[in-house]
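All protein chains of the complex are present and in place, except for one that has been dropped.
Chain naming follows the written order as A and B, and within any one chain the residues start at number 1.
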Amino acid sequence: MAWIRSKPFIWFILPGFLLYSLFSVYPIFSAVQISLTKWDGIGSKTFVGFGNYAELFSNQELFRQLTNALGHSATLFALNALVVLPAQLYLAYLIYGKIRGHRFFQAMIFSPQFIATPVIVFMGTLVFDGNIGVFNKLLELVGLGNWTRPWMGLPELGIYIVWMLVAWSGIGVGMIFFLGAMKMISHEIIEAALLDGASYWGRLFRIVLPQIKTTILNMLILTYIFAMTIFDYSFILGGASGGINRSVDVMALFFYRISFGDNSAVGGTANVNAMGMGTTIACVMFVIVFVVALAQVAITYRRGED
Amino acid sequence: MRLRPKRTPLSAAILWLYSLLTLLLLGYMTYQALRPKKELLSATFGWPKHLGLGNFRKLFVEAGFFTYLLNSALILFGSLAIVVLLSTMTAYGIGKFRFRFKGGLLLYFLIGLMFPVQLGIVPIFLLIRDLHLLNTQWSVILVLASGLSMPVFLLTTFFAKLPHDLYESAKMDGANEWTTFVRVMFPLASPVTFSVCIIMSMQIWNQFFVPLILLQSESRKTIPLMIMKFTNNVLYNMDLALAGSVMATVPLLILFFFFSGRVIEGVAAGGVKG
Partner (left out) sequence: MKIRKSLAGIAAFALLALTLQACGGGNNEGNASSAPASSAPASSESSSGSSSGGENVTLKVWGDLGNQAVLEEPFKAINAAFEQKYPNIKITYDFAQNDQSLNVALQANELPDLFWVQGDKTSKMGEMVKNGFLLDLTSFNMDLSRNSDPEKAYCTVDGKLYCSLPSFFDTNVVYYNKDLFEKNGVSVPTTWDEFVAGLDKLKAGGVTPIALAGKSEWDRAWPIFAFAPAFANTALQNAMTGAGTMADPSIAEMLQAFRDFADNGYFGKDFLAQDMAGAQFAFTNGKAAAIIDGTWNNATYVSSGINLGRFPVPNKEGKRVVQSSYSNFMTYAVSSKTEHPEEAVKYLEFLSSQEAQQIMEDATGLVPTISDIVPKDEGVKELAVFDEAGLNIYSVLTALSTTESNAADILMKDVIPKLMTSAITGAEGADILDKAAHYPAG
């Protein structure tokens, strides 16, 4: 009992730990063993060791799809980290500074989060469709009729369309966390800065950003994880095949296609090994995410200590 | 606060533009929802001849909107209560106290985000079946509430940064660990907890895959499943798809708009005093 009493944190951590472990971690890890078998999803399983991993990296078509999807996921991360994250900080700072109408802005920036994904896509059709979209109608009205396009799915824009949708609907998430972090900066620090006579933007860089740097680093890790595991928009824009020429394919969609879609064009044993190979892809995806997250947590954590 | 700048016209313009665009989109959706189906289909652009609440009446009377709303609300509040309670407790435990493997534990809580949801669904299904919870709201509440990764990860930082002397003085006053957490630490972190609430609400509200697999009878289904019923063949059900989308979105937004500022400022003020 004394041992427990000296570690009060156990009581705080345990309930969450158990629930999370039972319903989030255990199901995943009980599925991971499938990657060591050959399995089509409904028949019987055959143990093949690391055969699936060997095939994933040696089958040319599979490997090509893997690198293509990985490249797109990496592009999404780069764009999110370099464009969306700074934009979120900027917006959060404006609202934190109580710019006139900040409550309205906050609600509006956050509002896409309230809309279910199929509805967002349906709205996209109503607004950006080549024939019936209002946006194109507006272009026609101002004499730019030649510019009308079905903006939601131009294949040449591919992954950038996915990114636009992700950015539009997701920008509020990071923003609201940064806002929460900024609100926790103590008043003494802010007032000291005001006495120093720092300018509006000067205060952002000299006071606010350093104060919330751990939050920024945490968001960066989450941004990385989300970019690597994103699924919805690619699936809706390009179907299981990831669009024409797989132009919107991402890692999670690659997993989904091999597991539940068709694999005939891939060749090899992919079709009779859908679940086996699919799970293998999910595990490879996990390793890629985990290793980087591990490094990021290690760095952040060390910084957080001092 | 005196942080307000003298003038940031450019920033204000950007914010107005962005917000108005979103507002226009929502307004356009609402406007279309007020039109009868025939007009919607054959004169999507044309000047409206009839505007009315017919589609909404159909949504409430024939499509049973309130059942879906009730189910969604039940799942939302159930999951949210569990998520907020458990994630603040866990984050407090990890962030405030010193022990080995803190980083490892934090990383462990991130793993849940690193796999596609579809991968673990069969074990989840079997687990829920063995608990005799299939086709009940509890199944979805438990599974969604177990998604503690993001809140725990983000909250931990804040609890770690809370001034330690507050903790010490509370202990000096004779408060036990639990009272210290509830009375002092939890209110202090409220701006961030509020952010967590908002983000998780949206994730839970729009959750589609887990309810699809775990809930089967119509009387248990949630709003996203109802919306999918209408968007599967969107032209055939366009009136209901639009009315349903409006009802699933706009009231929430209005609530959020009127309460967000008050709630945030309220709890933040309380927290700073504490």
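Everything that follows uses one rule, which is that contacts are C-beta pairs under 8 Å (C-beta built on N, C-alpha and C of every residue); 3 or more make two chains touch, one makes a residue touch a chain.
Since this is a predicted model, take the numbers as computed values, not measurements.
Among B:M29, B:I213 or B:L253, only B:I213 touches the chain left out of the display. Interface note for the absent chain: among B:A12, B:L69, B:L85 or B:V122, the touching residue is B:V122.
Checked against the full complex, the candidates B:H50, B:H132, B:H164 or B:R183 give a single residue touching the omitted chain, namely B:H132.
From the set A:L91, A:L237 or A:V284, the residue in touch with the chain omitted from the display is A:L237, counting the whole complex.
Among the residues A:F12, A:F105 or A:F122, only A:F122 touches the chain that is left out of the figure.
Only one of B:L20, B:A43 or B:A81 touches the chain withheld from this view, namely B:A43. On the side of subunit A, the interface with the absent chain consists of residues 18, 21-22, 25-26, 29, 40-43, 121-122, 125, 129-132, 149-150, 152-155, 237-241, 243-245, 260, 262, 264-265, 269, 271-272, using the contact rule stated above. Contacts to the hidden chain, counted on subunit B, fall at residues 37-38, 41-45, 101, 104-105, 107-108, 111, 118, 121-122, 125-127, 129-136, 209, 212-213, 215-219, 228-230, 232-237, 240.
Just so it is clear, only the chains that are shown with their structure count from here on.
Our note on geometry: subunit A versus subunit B, Cα centroid distance of 17 Å, whole angstroms.
Touching subunit B in their complex are the following residues of subunit A: 7-13, 15-17, 19-20, 22-28, 30-31, 90-91, 94, 96-119, 122-123, 126-127, 132, 134, 137, 173, 176-177, 179-181, 183-184, 186-187, 190, 194, 200, 203, 214-215, 218, 221-222, 225-226, 228-229, 231, 252, 255-256, 259-260, 279, 282, 285-286, 289-290, 293-294, 297-298, 301, 304. Residues 1-6, 8, 11-12, 15-16, 18-19, 22-23, 25-26, 28-29, 32, 44-45, 82, 86-87, 89-90, 92-94, 96-97, 99, 102-103, 105-116, 118-124, 127, 142-143, 145-150, 152-154, 157-158, 160-161, 177, 181, 188-189, 191-192, 194-195, 198-199, 202, 205-206, 208, 223-224, 227-228, 231, 234, 241, 245, 248-249, 252-253, 256-257, 260-261, 264, 268, 272 of subunit B are the ones that touch subunit A when the two sit in their complex.
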